[in-house]
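A single protein chain has been omitted from the complex, and every remaining protein chain is retained in its original position.
Naming follows writing order (A and B), and every chain is counted from residue 1.
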Amino acid sequence: MPGSRAYLWFIGPAIILMVLILLLPIGIAGALSFTDYSLGNTSANFVGTENYERIFTRTTYEKMFGATFRYVFVVVPLTVLLGLGAALLIHSLTRFGDLYKTIYFLPVMAALIAMAIVWEFAFHPTIGIINATLERGCGTWLETWDWYAAGCARTFPLWLTDRDYAIWTVAFIGVWQGFGFNMVLYLAGLTSIPRSLYDAADMDGAQSGWERFRLVTWPMLGPTTVFVVTISFIRSFQVFDTVEAFYPQGGGPSKSVYVMMFAIYEKAIQQNLMGIGAAITVVFLGFVMFLTILQRWLVERRTHYV
Amino acid sequence: MSDVGARSSVLSDSLALRFSTREAMKHAVLILGAVVVLLPLYEMVSYSHKAPVEIMQQTGGFLGSQEPFRDDFCIKLGNAVEDCMVNPIVYNYTTAFEKAPLLRYLMNGVIVTVSIFLIQVVVALPCAYALAKLKFWGREAVFGLVLFCLLIPVHAIALPLYIMLAKLGLTNSYAALIIPWTISVFGIFLMRQFFMTVPDDLIDAARMDGMSEYSIVWNVMLPTAIPALMAFGIFSVVAHWNDYFWPRIVITGNRDLFTPPLGLREFKGDADGDNFGPMMATACIIVTPLIVAFLLAQRRFIEGITLSGMK
Partner (left out) sequence: MSKIVLSGIGKSFGSTQVLRGIDLTVEAGEFVTLVGPSGCGKSTLLRILAGLEAADAGEVTIGDRDVTRMRPADRNLAMVFQSYALYPHLTVAENMMTPLKLRDLGLAGRLPFVGPIFARAEHLRLRKQVHRTAATLKIEALLDRKPGQLSGGQRQRAALGRAMVRNPVAFLMDEPLSNLDAALRVHMRAELSELHRRLQTTFVYVTHDQAEALTMSDQMAVMMNGEILQYGRPAHVYAAPASLEVAKFVGSPAINVLPGEINGTGDLSVMGKTLIPDTRLARQPVSVGVRPEHMTLDPDGPFKGVIRHRENLGSDIFLHAQVDGLDKPVILRSHPRLLAGTGLAEEVTFSALADEVHVFGADGLRQHVAKPSLVEVG
């Protein structure tokens, strides 16, 4: 209806909220990152780029980047590959496909904090089921493997309290929780591939599953893969629940699990150092936004319209 | 022409037996995966039925042997030993509800997730309609704003949001739990895509019938969007029921406002070995509603997740 101003009421609340809740905080974070503000202070003192310098030089933050990148670059490839593998397997089944789909998706539904606590117990060095099961294998052929024999002789790794294993154990839990989500996305992508392309591949001489995968499946899954990878990156950058549940103070054995979200929490909330917390937030946002834009650009370029 | 005769082979796919080795191997791999996937859930349910000694020593099968055990805490309070023998399941689950106000936490969870979803719909639906069907100056700019905001994960800006709320004195309140999530740009985007497929004629007919724009949104667009709304709703409820990070930041003192994940965490905070059973019982209670709902409405859940992929 020409002249109707109804639209203002429709878009108004959304715009106001977007500005207040999404945009304004970015600005505030940016501004605060140049100060030494603490909650409760009446004012903030400008400290220039001191916070950023700290982030990029001090060892604590070096560990922060180390932990975060280790986590992200283990969890993302594994969740994507396992998600794809599970999707391919389940898609090709004639029966029970739905059952497996349901089972593999359950970890995504269950509150991560709950699952983290159970995993923590499972990984307990003495009373946890993981090491208990490993113990049972002592004295068998498994001991030909050096690592296993060493574990039987002394103890098996302490997993979550072990400086060498902590980050990988946390990453494992992240993979466990996340690959079901990617699996569902890949399954949707697989069902949208037209059957006639596979027929054409058969006629052209594609004989093995691998050839069909390379010629039809993988290219057609291109946009899905880009989306899955991006979502996985963003989710894994935001890891917090497991880390805080296992290591409420300090970020793991010698800070090996000191991921960025936890660092923000520790610095800003626990230690009330808003300035540096804001700086880490800005760096974090930078990574995430860069990745998403990259995804957009890639999808634009590579979408193949059938 | 190449030599065709030399490479004849069996049409293995269509002539395969029902239980071919390939199928069997696929199942084997998937079953192995299922074991790993279900392990924690299995443990969680199992431990919630067991006595402390069984938990420590990994005995008792799936549901525990259900032998009564001695409740040490009760003895500390000065009761006689015979009065303090309790059945594991009963003990675990009643302690779960007594030691911390679990019912209250569950209720908080419901209040928070439902409020968030409802407000999200009220904000997003009209905006999506306007962006999809109404022509007005600045429409492209507003949509551009929506697209830009899609890049911002709310958890990433938790810190400044916390500061803003703290300054307003709103920490430790339902408002703090709900407000940051009221704007769901993802919801706007999803609904807009959906609305663009609704024929313009339908809306023009409504206008001819005398409906106001406001009425069109809620009486014409909403019913057509039910499937997308349901999917979005599921997505939203799951995400916010399970959210641990934001409530952790924003609820600093008032235990009455704890959401289920916080309640569970608090349990762990002052847990020692003896309280593991009740803690697992709490975990079961928190996790179960979503899983049951998921099992009942699988298609919608998965649709919801996949819709988010149809960007």
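Following the convention adopted for this analysis, a contact is a pair of C-beta atoms (placed from the backbone, for glycine too) under 8 Å apart; a residue touches a chain by one contact, two chains touch by 3 or more.
Remember, predicted model here, so these are calculated numbers, not experimental data.
Trainee: Looking at A:36, A:135 or A:202, which residue reaches the missing chain?
Mentor: With A:36, A:135 or A:202 as choices, the missing chain is touched by A:202.
Trainee: In the whole complex, not just what's shown, which of A:27, A:77 or A:194 touches the removed chain?
Mentor: A:194
Trainee: For subunit A, which residues reach the chain that was dropped from this view?
Mentor: Residues touching the hidden chain, for subunit A, are 194, 196-197, 199-200, 202-207, 211, 215-216, 219-220, 222, 304-306.
Definition applied: only the chains that are shown with their structure count from here on.
Trainee: Taking the mean of the CA coordinates per chain, how far is subunit A from subunit B in Å?
Mentor: Each chain's C-alpha centroid was found; their separation is 17 Å.
Trainee: Which bits of subunit A are touching subunit B when the two form their complex?
Mentor: 1, 4, 6-7, 9-11, 13-15, 17-18, 21-26, 28-29, 32, 39, 86, 89-90, 92-94, 96, 98, 100-107, 109-115, 117-119, 121-122, 127, 129, 132, 176, 180-181, 184-185, 188-189, 224, 227-228, 234, 238, 240-241, 244-245, 248, 261, 264-265, 268-269, 274, 277-278, 281, 284-285, 288-289, 292-293
Trainee: Under the touch definition given earlier, write down the residues of subunit B that touch subunit A in their complex.
Mentor: It is residues 23, 26-27, 29-30, 33-34, 36-41, 43-44, 47, 55-58, 122-124, 126-127, 129-131, 134, 136, 142, 145-146, 149-164, 166, 179-180, 182-183, 185, 188, 207, 212-214, 217, 238, 241-242, 244-245, 248-249, 260-261, 264-265, 268-269, 276, 279-280, 283, 286-287, 290-291, 294-295, 298, 301-302, 305-306, 309, 311 of subunit B that touch subunit A.
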